[in-house]
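A single protein chain has been removed from this complex, and every other one stays in its place.
Labels A and B are assigned to the chains in the order they are written; within every chain, residues are numbered from 1.
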Amino acid sequence: MKSFRTELAFELEKRQEFINITAHVEAAVEESGIIEGLCLVNAMHITSSVFIENDEPGLHEDYSNWLSHLAPHQPEQPYQYSRPGEDNADAHLKRQVMGREVVVAITNGMLDFGTWEQIFYGEFDESRSKRVLIKIIGD
Amino acid sequence: MKSFRTELAFELEKRQEFINITAHVEAAVEESGIIEGLCLVNAMHITSSVFIENDEPGLHEDYSNWLSHLAPHQPEQPYQYSRPGEDNADAHLKRQVMGREVVVAITNGMLDFGTWEQIFYGEFDESRSKRVLIKIIGD
Partner (left out) sequence: MKSFRTELAFELEKRQEFINITAHVEAAVEESGIIEGLCLVNAMHITSSVFIENDEPGLHEDYSNWLSHLAPHQPEQPYQYSRPGEDNADAHLKRQVMGREVVVAITNGMLDFGTWEQIFYGEFDESRSKRVLIKIIGD
């Protein structure tokens, strides 16, 4: 069995932002040399998500609006999350709806995807340096 | 390490529908010959889910009603998802609540499940030909 690990790093500019990371994951699969296996892609932060969706701006706006409705950033007053200086309780809730990770099959050395599947990093907290882990195992 | 890949295909009749696919996944595990490993089962479409639940019709009706409350299909007007001819923004949101995939342990050549666990395909968009990917790795 082979294994491969790499990290992606981002400097984000907005409080809430979705970034298509498919090409980075494809490059990791190629670099790994793994032909048949599983690829885990996960956010290394607890206020962000990795998820699979369509790359369509209107749809991302719908996600953003819907998540803000399910877990508003303001007012903060309903939230108890009280670590000094924290105002991101809503980001923890949004991340749970969108998920921490995806596991993708690798077949014939490629991500084994349906027609519209693309991998996104979703940030729900303020702009900061953020990381994504890619771990691949297989043969 | 061994690996095995297969697809399930469905012709669905309703806009929103849950199908128990456990027997299909069990058959794939048996066909794979893998005794100890991991089994990934994922929707290949971005308006549908694979999830694990109890096979109880009342519960599925509760999921359906609850998801329709969280992300209504009508009216479409709050949604920005504007690809010509698309009216399924709600289906993308519902799929995110229910998840894209499950990863199940394989132990002694069988799905390693708790008492009530069953695997379902959940469709949230209109009736069309749909696919599910099963990828198994192990020994």
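In this text, a contact is a pair of C-beta atoms (placed from the backbone, for glycine too) under 8 Å apart; a residue touches a chain by one contact, two chains touch by 3 or more.
Computed from a predicted model, the values in this text were never measured in an experiment.
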Item to check | Which residue of B:31, B:56 or B:126 touches the chain not shown here | outcome: B:56
Checklist entry - Which parts of chain A are in contact with the chain that was left out? => result 1, 3, 5, 38, 40, 42-46, 70-71, 78-83, 89, 92-93, 96-97, 99-101, 103, 131, 133, 135, 137
Item to check | Absent-chain interface as seen on chain B, which is shown | outcome: 1, 36-38, 51-54, 56, 58-59, 61-63, 65-66, 70, 97-99, 102-105, 107, 112-117, 137-139
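Note that in this section only the chains that are shown with their structure count from here on.
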Checklist outcome for this item: The distance between the C-alpha centres of chain A and chain B, rounded to whole Å, is 20
